[in-house]
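Rather than the whole complex, this shows some of its chains in their spots.
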Amino acid sequence: IVEPEKHRAYCKPISAVKKGDLIVVGQRGVRVKHPERPREGLGVFEFMNSDVSPEKPVTSLIREIARSLKERAGNGGKIVVVAGPAVIHTGAAPYLARMIELGYVDSLLSGNALAVHDIESALYGTSLGVDLENSRVVNPRNHIATINQVLKAGSIKELVRNGKLTKGIFYQLIKHDVPFVLAGSIRDDGPLPEVVKCSNEAQRLYREQVKDADFVIMLASTLHSIAVGNMLSSRVKIICVDINPAVVTKLSDRGTSQAVGIVTDVGTFLPLLVNELEK
Amino acid sequence: IVEPEKHRAYCKPISAVKKGDLIVVGQRGVRVKHPERPREGLGVFEFMNSDVSPEKPVTSLIREIARSLKERAGNGGKIVVVAGPAVIHTGAAPYLARMIELGYVDSLLSGNALAVHDIESALYGTSLGVDLENSRVVNPRNHIATINQVLKAGSIKELVRNGKLTKGIFYQLIKHDVPFVLAGSIRDDGPLPEVVKCSNEAQRLYREQVKDADFVIMLASTLHSIAVGNMLSSRVKIICVDINPAVVTKLSDRGTSQAVGIVTDVGTFLPLLVNELEK
């Protein structure tokens, strides 16, 4: 979209284009300015390149990432976290909750499942009925009971306000006024009241959160990470953690630059990262 | 839900429960009747059990599946296909189109991407701008041009009617009046007019398609396959094909029974299956 009177040109999603908008068609006369890659001081983003492999020294990578995150604290950078439900199943929820408490999360983008499983684990100590302490199936109905609890309260926010939800990721988000967007998907059970059921609307709300992001941390999330990857400008630094090399590769295949892809287990990555952040 | 006056009891998704519905709470007094597993004649479903491994004799599996699909032709069984965009990227679109032509698809469940990539490959011979004959990047703008073509025509159906779309999966679906449902997701570019943007509504429409299904064939689709897996009764036979063992395992982890999980490449699976079906 070109707005000559404002001397600016920018990108708009197709669905937001309006009649009368001036649009650049073709590539002639267009010059693309890539963000300059500073030669030094980029820390973790400097020493990683596109090759994605599970055989990288993870603990030193985690130290570098912790350093990058700590640095931005003084510089007012915005950190957006995109997280999938495996964060809960792998037992990493308390660590993501801790990151929120420590102020390292400025926005969370996810879906219905993360919220349902997080709240289930806060209320019952299980995730899909599986005890997170000993992997035993305790009660598969906890999943449904959780959804009912939230529906009865009216919203996750209300469940915190009436004192029923007192720990976990969503408790910390609400307590610290960190905005979150839950995008609906066809898989959803429930879904919870905060879930945005229209995909166009969810896309718009996600875009709002990431438009001024400096870091995006993608944690074991395929659907939402790809959605976010499509929205990011080349200026944003991305840290993508997934145990599946194909997911990590897919994100770099799409031309997202300045990305650190780490093939590791989010369930062990987050405890080690939080440990470094707390030092 | 129990409807005493009708002497029946059935399941309803939480979001469809209405005030006044009689619901069974807890497990006391409930007896679950599993579908009997016939001792013989189940073909492919008999000799597969839950262990998912890429090291299975694929060609003989394909022969068995083809035989099962041919058999149902005479018996009026309903085959629902759930397909992900990898069907197009791996060059398997002509083979799925052929299956539709041969009458082996009674309903297709997917999302925006499958349709966009299929129509791009029909109109321009590319998928995301990559030539499907020689893997070279031809024109990344074909993707956007495709979306624009459909938006201009008003719908995929209209693009077929006005003679512009003359081959591919969606051409065959529309030509043979096979119903399809495209569920919206936050990743979507466009999306195309036929895409159902509300996740609850998409769920409802999917459910309608699968409620009387006999076979569900899941092809390289994670999001939509899991959604469908959640909707199926234990009576339905599932064939799940994915190159990622984790996806195939995930579907059986959810307790879906009578499932044949095949860890293979949909890009080579479909040509071999069609070859058997045409014999």
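The letters A and B name the chains in turn, as written, and every chain counts its residues from 1.
Just so it is clear, a contact is a pair of C-beta atoms (placed from the backbone, for glycine too) under 8 Å apart; a residue touches a chain by one contact, two chains touch by 3 or more.
Keep in mind the model is a prediction, meaning the values are calculated, not measured.
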item	value
Assembly copy number, counted for this structure file with 2 shown	4
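We take it that only the chains that are shown with their structure count from here on.
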item	value
Inter-copy rotation, subunit A to subunit B, in degrees (Cα atoms; steps of 5)	180
Whole-Å separation of chain centres (CA-atom averages), subunit A against subunit B	28
Touch list for subunit B against partner subunit A, complex	13-15, 144, 147-148, 151, 183-191, 195, 197-200, 202-203, 206, 222-224, 226-227, 230, 244, 246
